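Apart from one protein chain that is not included, each protein chain of the complex appears where it belongs.
Letters are used for the chains, namely A, B and C, taken in the order the chains are written, and counting of residues starts over at 1 for each.
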Amino acid sequence: MLNVKKYAPMGWNSWDCYGAGVTEETVRKNAKFMADNLKKYGWEYIVVDIQWAGPEAKTHDYIPFQDLAMDEYGRLLPAENRFPSAKAGRGFKDLADYVHSLGLKFGIHIMRGIPRTAVHRNLPVYGTDYTARDIAEPNNICQWNPDMYGLNPKHEGAKAYYDSIFALYASWGVDFIKLDDICREMPRLSDELELISHCLHSCGRDMVFSISPGPAVLEYSEFYKKTADMWRITDDFWDKWELLYAMFERAEKWSIHTGAGNWPDADMLPIGPILQDYDQSNRTKLTKDEQITMMSLWSIFRSPLIIGGDMTGFDDFTMRLITNEGILRMHRNARNAHQVWRRPESKSEHILWTASNAEGGSFAALFNTGEEECRIKLDLSELEIDSPDIRITDLWSGGRVKTETANGNQAVYVTTKPHGAVVLEIHQQ
Amino acid sequence: MLNVKKYAPMGWNSWDCYGAGVTEETVRKNAKFMADNLKKYGWEYIVVDIQWAGPEAKTHDYIPFQDLAMDEYGRLLPAENRFPSAKAGRGFKDLADYVHSLGLKFGIHIMRGIPRTAVHRNLPVYGTDYTARDIAEPNNICQWNPDMYGLNPKHEGAKAYYDSIFALYASWGVDFIKLDDICREMPRLSDELELISHCLHSCGRDMVFSISPGPAVLEYSEFYKKTADMWRITDDFWDKWELLYAMFERAEKWSIHTGAGNWPDADMLPIGPILQDYDQSNRTKLTKDEQITMMSLWSIFRSPLIIGGDMTGFDDFTMRLITNEGILRMHRNARNAHQVWRRPESKSEHILWTASNAEGGSFAALFNTGEEECRIKLDLSELEIDSPDIRITDLWSGGRVKTETANGNQAVYVTTKPHGAVVLEIHQQ
Amino acid sequence: MLNVKKYAPMGWNSWDCYGAGVTEETVRKNAKFMADNLKKYGWEYIVVDIQWAGPEAKTHDYIPFQDLAMDEYGRLLPAENRFPSAKAGRGFKDLADYVHSLGLKFGIHIMRGIPRTAVHRNLPVYGTDYTARDIAEPNNICQWNPDMYGLNPKHEGAKAYYDSIFALYASWGVDFIKLDDICREMPRLSDELELISHCLHSCGRDMVFSISPGPAVLEYSEFYKKTADMWRITDDFWDKWELLYAMFERAEKWSIHTGAGNWPDADMLPIGPILQDYDQSNRTKLTKDEQITMMSLWSIFRSPLIIGGDMTGFDDFTMRLITNEGILRMHRNARNAHQVWRRPESKSEHILWTASNAEGGSFAALFNTGEEECRIKLDLSELEIDSPDIRITDLWSGGRVKTETANGNQAVYVTTKPHGAVVLEIHQQ
Partner (left out) sequence: MLNVKKYAPMGWNSWDCYGAGVTEETVRKNAKFMADNLKKYGWEYIVVDIQWAGPEAKTHDYIPFQDLAMDEYGRLLPAENRFPSAKAGRGFKDLADYVHSLGLKFGIHIMRGIPRTAVHRNLPVYGTDYTARDIAEPNNICQWNPDMYGLNPKHEGAKAYYDSIFALYASWGVDFIKLDDICREMPRLSDELELISHCLHSCGRDMVFSISPGPAVLEYSEFYKKTADMWRITDDFWDKWELLYAMFERAEKWSIHTGAGNWPDADMLPIGPILQDYDQSNRTKLTKDEQITMMSLWSIFRSPLIIGGDMTGFDDFTMRLITNEGILRMHRNARNAHQVWRRPESKSEHILWTASNAEGGSFAALFNTGEEECRIKLDLSELEIDSPDIRITDLWSGGRVKTETANGNQAVYVTTKPHGAVVLEIHQQ
């Protein structure tokens, strides 16, 4: 059974900065940084993303047909040239131990299926008389990654294989699995997802189960709730305003499915150094206001918050962005969040979200998705607030917001920057 | 401008019982009943539905090509043989006065457009040099009612005609307009809806603006918010389980658009005597449990509540159904309501809704849409409640519901009847 | 039963030049012209198009809500101010007699249904106790013409009404009925078409049955064959290259349904004076080459050939266009015509059609739909001709075309003008 995750996970993932080529040194460095600087705000997962078994992988490109590291049962192992502690078949055990020693949790990315090379070499399936050839489907492949064949979920050898990999991951101490090439493939791969979910949840170790890539299929919302903890509602999110703008509609659709251990996932935060920013030139192209919009939307929507940039290169702005206590409190306490409206307002398009606050009162986030700074009057009746005794805080500035009353209606005036956001916490007194 | 309606309207409408043939006597009798018995619970609107200008109308069938009553400007008038107080061109003035004298409000149904017979007679448009032939579009008709031609919304005579009818209705004292043949016709008729909304909101009298028929087009949600107070999310709702069951999906989709003066409308409540139940045989076919399900869903979703049956014939059960103070409190105080999940649970399909309570705490409604009575364990973590200090009331029974704790999780056990509902009000203490 | 029309009809129709406002004088003048100049080439039908019952109609615009002329049974009559011989209820009798006296045939346009004014006046249906109100469907109207209500094809009064109009037309001596607002409305109006077809074919007089407007629905090809003689495969065709170019695809799709009394109809030929060319300025905008392309395509495809312009104003080119004996022979004798290919060839796109010749040999039409004059080599193997003993005639120029032989293959070289056509008649010797 799923072990309900009470809060949407917060952590770091290697993809946005290191692509398929992250190394152990980098992971350790980022883990140390998180433990020293971010753990106290709730950040806790350190996740190694795709193709960690590939000795040749160095960039965001997948290397096709390379010899992936694996054991005699076709279970992938970290490439030792990239992860030195993996020597002698130790896998990620030592790295996970290190992350745990910092008080953090450790996760890995996997592709559904079995390595193509395991199948062409026809390796045995652990604990069975079957071989890889018996369980692999030759025409069931990922459309964008060259590594695996999908399995026949009706074959008992497929269950054995998936059991064997989760047993291995549990022995390493893995706390988080990001399973790829499955989330948006409904209904074609629903049987395979159900099988993998079953094997993962039977392995004896509690792991967050995250599925990718999106966009998830809205009609399968109940199926995702039953099988996974978090699911991607978008294809890869990157540092482009167009993608950020499009997330409003995705979040609107998925908002009623968020909470109670179900975490529709708006994808990683491409902040700070990304895209193998070894020479400090590939900083996120999102403006500061856009990053504020992103953190505000992800937080009121309660998306998982997974940092994508190299944390050791974060500047002050980025650190404040991810350590704002009011915003992170909203990420924990928002309930029943949803978009209220989207409309031309003042000189720009604006979007209003609201949520109840589990500790009483409510939150509101007002986004300016247009190109001009605006001075906006927000009637509190739009938020269905009509008590005269309220106190309002602007969470990004920390300042108090005064209400004004006209014709018996209360309102507040706020300034919204282009592509920016204002987040209000409203308390009844 | 729209004058925001703080609560979803509650009232009575003549259609479900009297069809196109309601008479003044019936309206007065039902208004009196509401004033005497229901006003104190919040019920207040009395609405006369379609084809009140037709002297021949007697049933739910529309009489085509009859001579509708109208003034010399092509503005429909109540048929005097059905509404005696309308004599001498008084229109609905006397009937509205009577309803107001009871402390209630008065509404009427209208079709968009101008009567076909006004066009064939080529009557002048009030206050202009135009005639009906100038503004009517010969090929713009309703698909299910034979009375009107639609107007050319670009023609200034069309605005003059709509201004003239709302001026007339304002002079009568009308408080509620149900405009038909428009809501689902987006985008084809968006210009005509915008024009009518403008004319109605400029007429100098505050009226609730309700648009029909559904299903409303989800992509037009912001347009509906801008033009109307309530809009039908369904085609005509009748006393059939299939239609009630289908409403869960409609309400799920529209839930994030409810509140702050925006009232997606699940249509009238076909309860008690309906379908011209003069001989007491056409009682609603919904079972008691189904009626409880309907009231629970409409109330947590905050649909307008418009009674469809002849109130003077209501039995005790029906009166309790519409006067349950807890349920009506939920109808006022629910905020950010949404479906939590829909899944097989116990032996039946169950659907869980939740909402925040504007007065603190929350509501939950658990629906059994299957065919067997079930004993359900509801983990409070599903509602994201983890405080030990809570008090839970079953709103339909009025009883206290005890929580039980196992493995650190709180839960309640409730019994759900086939097609029935349990509604819980949860207070933090 | 349908009386098979052996050749696709050839004639004249008033629409392209006179719109809804043609007069008796004009019809007589054009009939006389046809009898004197075109009859000997096979042209024979004279057809009065839409709204001949409207006294106010003067242009291509339909006058809505005018008082159409009709008899006491709601059967439309020619407006006497436009058709003087129609006085005293004589209808089109005298005009038809005149056309017949010239050795030609007479046709009229009708809309399906019964006049709206007949319904609002509730006239009786001839020979029955029903009235117009009984058989008309108030919501069944044409989308582009304001005159009629459709009938309920299940009502026996509807059959009586349609019988009554065809009896009237037969009494006038009508030879051709162009029924409008039906052809493309499949399957919505298939019952009404079947009823009208039955009534027309039972009236005792042989009439060509032509249905409009297109585009006809390809999946209903067998239904059209069963009910009508000719059916429009396109919406109104006018003098624009874009519309002519689009006809190649329509003709390609319908080619296998042409022949044996079935005449998919590419619509009228907008040649010479059109669009109420009273002052000689609205000549067809098709170039001469485009007109040749049109006549070539219509003829090899065996579309009905219906002249749309005012014949009395034709110039020499236009007369040669419609009196080319070779082309008209192809219109009679082409069999199993179809497009062979469409491809870039030389510097332009070219399209090749072929047909067998009922008298032996075959036809080929090569169209240049591009913008440059080309010299084209056409291998005769493309036409599956491999006999050395053939004789080829260029039908538009009348000249002999020589074949050349290279590598054992025969070919001809032809020059194609932009938007022009070359038509070859090929005889085995």
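Note that a contact is a pair of C-beta atoms (placed from the backbone, for glycine too) under 8 Å apart; a residue touches a chain by one contact, two chains touch by 3 or more.
All values derive from a computational prediction rather than experimental measurement.
In the whole complex the chain that is left out makes contact with A, C.
In the complete complex, the residue from A:85, A:117 or A:227 that touches the missing chain is A:117.
Only one of A:10, A:142 or A:256 touches the chain withheld from this view, namely A:142. Interface note: of A:65, A:317 or A:413, the residue touching the hidden chain in the full complex is A:65.
Interface residues of chain A facing the missing partner chain: 64-65, 116-117, 119-120, 122, 133, 138-139, 141-146. Not every partner is drawn; the one left out touches chain C at residues 4, 6, 222, 225-226, 252, 255-256, 259-261, 335-343, 354-356, 358, 360, 381-384, 386.
Criterion: only the chains that are shown with their structure count from here on.
The minimum number of touch steps linking chain A to chain C comes to 2. Chain centre most remote from that of chain C: A (centre = mean of CA atoms).
A straight line joining the Cα centres of chain A and chain C is 65 Å long.
The geometric centre of chain A is 42 Å away from that of chain B, both derived from CA atoms.
Between the Cα centres of chain B and chain C there is a gap of 53 Å. Looking at chain C, no residue sits in touch with two or more other chains.
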